[in-house]
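Every protein chain but one is kept in place in this view of the complex.
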Amino acid sequence: MKNIEVNGTVAERFEAVREEFAQAVDPGAGAQLAVYAHGRLVVDLWSGDDVTGETLTGVYSATKGAATVAVALLVQDGALELDQPVARHWPEFAAAGKERITLRDVLTHRSGVIGVDGGLTADELADDEVIARRLAGQRPYWRPGSAHGYGGFVAFAIVGEVVRRATGRSLQAHFEERVRAPHGLDLHLGLPEALEDRYREVRPGSASPEELAAFWADVPGPHSITGVGYGLNSSPPLDQVAFLNTRRVRALGQASAGGVGNARALAGLYAAAVFGLDGRAPLLEPDTVGEFAMLHSTGRDLVTGDAGQYALGFQAKGLRYPFLSANAFGHNGSAGAESFADPLAGIAFGYTRRRFSFNWSYPEHDRLAAAVHRAVTSMARQASTR
Amino acid sequence: MKNIEVNGTVAERFEAVREEFAQAVDPGAGAQLAVYAHGRLVVDLWSGDDVTGETLTGVYSATKGAATVAVALLVQDGALELDQPVARHWPEFAAAGKERITLRDVLTHRSGVIGVDGGLTADELADDEVIARRLAGQRPYWRPGSAHGYGGFVAFAIVGEVVRRATGRSLQAHFEERVRAPHGLDLHLGLPEALEDRYREVRPGSASPEELAAFWADVPGPHSITGVGYGLNSSPPLDQVAFLNTRRVRALGQASAGGVGNARALAGLYAAAVFGLDGRAPLLEPDTVGEFAMLHSTGRDLVTGDAGQYALGFQAKGLRYPFLSANAFGHNGSAGAESFADPLAGIAFGYTRRRFSFNWSYPEHDRLAAAVHRAVTSMARQASTR
Partner (left out) sequence: MKNIEVNGTVAERFEAVREEFAQAVDPGAGAQLAVYAHGRLVVDLWSGDDVTGETLTGVYSATKGAATVAVALLVQDGALELDQPVARHWPEFAAAGKERITLRDVLTHRSGVIGVDGGLTADELADDEVIARRLAGQRPYWRPGSAHGYGGFVAFAIVGEVVRRATGRSLQAHFEERVRAPHGLDLHLGLPEALEDRYREVRPGSASPEELAAFWADVPGPHSITGVGYGLNSSPPLDQVAFLNTRRVRALGQASAGGVGNARALAGLYAAAVFGLDGRAPLLEPDTVGEFAMLHSTGRDLVTGDAGQYALGFQAKGLRYPFLSANAFGHNGSAGAESFADPLAGIAFGYTRRRFSFNWSYPEHDRLAAAVHRAVTSMARQASTR
């Protein structure tokens, strides 16, 4: 593959990250990469058609990382308790065997509530309150706690409903007030109309008809657990590309997958949460980071079919990237976003793409994360040997 | 493989199922297939030496589906509670670390009680009450609840003992009275002498000595967990073919694997349970179906070594056949029987064979289930577009 043209800057000793970006990123991706090392912005790169460092695009499930930082703050404040049943705040949720499901179960994808029989329309999926109403009567797809499966499009509607009932305000409002606004992060759970001109639409992955046919031949049916989890059981099936290209979705900023942002803001989110940004104290205390970074759900994921790598709300990035620390955590997104913190190594990482891979495979994630980790740890080694 | 000669009838739009049967079924199988679509018999086929649509043969663990329908009715009536310890009704069972094992644990193969050290003779395995007495003192083979493993020949002896103690009558009697007799199903947990002339013996699979040697070389030893689970730890080891060819086994109809029936009756069982048969209301209320169809035990099965696909009492057919709905449920049997309902798709499926596959592999299951699912869903699509 030819190297692509890369814009932006890197700090001293991070030239190798720029080179890896040039080699690893697909020319059509429309990508951004930003990294904080111990709270300092050391990588700020972008590339591709109509993309700059300020460009906003759909980050999909990387939204869950933002939502989880807000949840963690509420837990840290004592406003939410992880091991309380959801139904304590939200009695309607107790239906159909869900009375003992806790907030922790939901945040670790162990609740079994991944969708509804018959499906949710794209319109319904735009709005966490509508999703919550539809989920309230649904029977879990597996015995709560007995297994885990990724609740990709709906998990944080449950979390949000608990937040709303417990605090009187939406998860989105808490995120805005506690996390986004104070740090000026360009990561929006509800994109203001005024910023729409900076939004660039996500694009479908390109694949030959043969590649597409081979990919879909292995995908379980629309009413299977996988189908329900990915919204294939509605008519029409959920179109992930169209999802965030819909203004209403961006405006409501649903907390599972409706976020809009850029790489700087994703990296900034984790820097602000763990290391502190612009002289502010870190949002999360070490004990809060410890609890939310701890592995919770491993073993086979019933929805994705892969080995589960879930911390609490976040994905466990230490399992995803074995060179990182055991307690690295973050969240990727469907169109190719990736974001995480490695508290021990001092890394906050943000990456976005405008263009999906048709089969949700993003090999550049591994290469970029490894290059960043090498650069940061080599910097630390040199500092310690002086 | 050459097409086999197929007898019987299919409804309009189900011709493709007859063709699949002709191509997929082994000429020596002696097979039957019956399907209800939304409560209507749409497929009724048979083939092979000395087999008609009325022929009865051994359905082995498909028996568990019949027994579970009876259990579900007792739970629905409030006569049994799934989360009560077995030992509450049956104090002797509390021995050797089993005091907290619940009926749900047993029905989801999580109890660890899969046999006894030293083995159960074929004679003992014929009789649920004898099995129960032998199991009462046994230590579980794994910490109850920590894992699951298929209790193929004994699980429903535990269930039956709870039923007998809680209700004063056997599981078999409940099945007869509540399920079999009212619907005239040809599925017997205890085959009456008068029907013996319709029973056709099951036959061993055919394999070359090399195939057999290769197969058994990979099978764990007789006293391993797998060996205990399959009755290989008795002297002589359990002969599965001889099991149901023994009149005493058929007469007692033990609830784990001692049932005798045909494809029509297996399909009819699931139709009666979920959709209603011959104008009767479905036996099971939607909430009961929901609970018993819900996934309970996934991950590696300690006995079979495969990925567990267990609902409650039933197998989770949505994992077995990814084109089915998430909550499809049923049970197969050792000689090649298969049976399930897909409540959402409106399918009740029954299949039998007289002849084992020597390695318990029945590829026609996948092909027949897929053909049936295609036909039923295409029928539904055409109906909805009119």
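A and B label the chains in the order they appear, each numbered from 1.
We adopt the following convention: a residue touches a chain if its C-beta (ideal position, glycine included) is under 8 Å from a C-beta of that chain, and two chains touch if they have at least 3 such contacts.
Remember, predicted model here, so these are calculated numbers, not experimental data.
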Residue among A:68, A:138 or A:297 touching the omitted chain: A:297
Selected from B:302, B:316 or B:368 as touching the chain missing from the view: B:302
For chain A, residues in touch with the removed chain: 108, 287, 290-291, 294-299, 307, 318-319, 322-327, 344-345
Interface residues of chain B (partner: the chain not displayed): 96-97, 112, 117, 139-143, 146-147, 220-221, 223-228, 299-300, 302
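Quick note on the criterion: only the chains that are shown with their structure count from here on.
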Centroid distance [mean C-alpha coordinates] between chain B and chain A, Å: 42
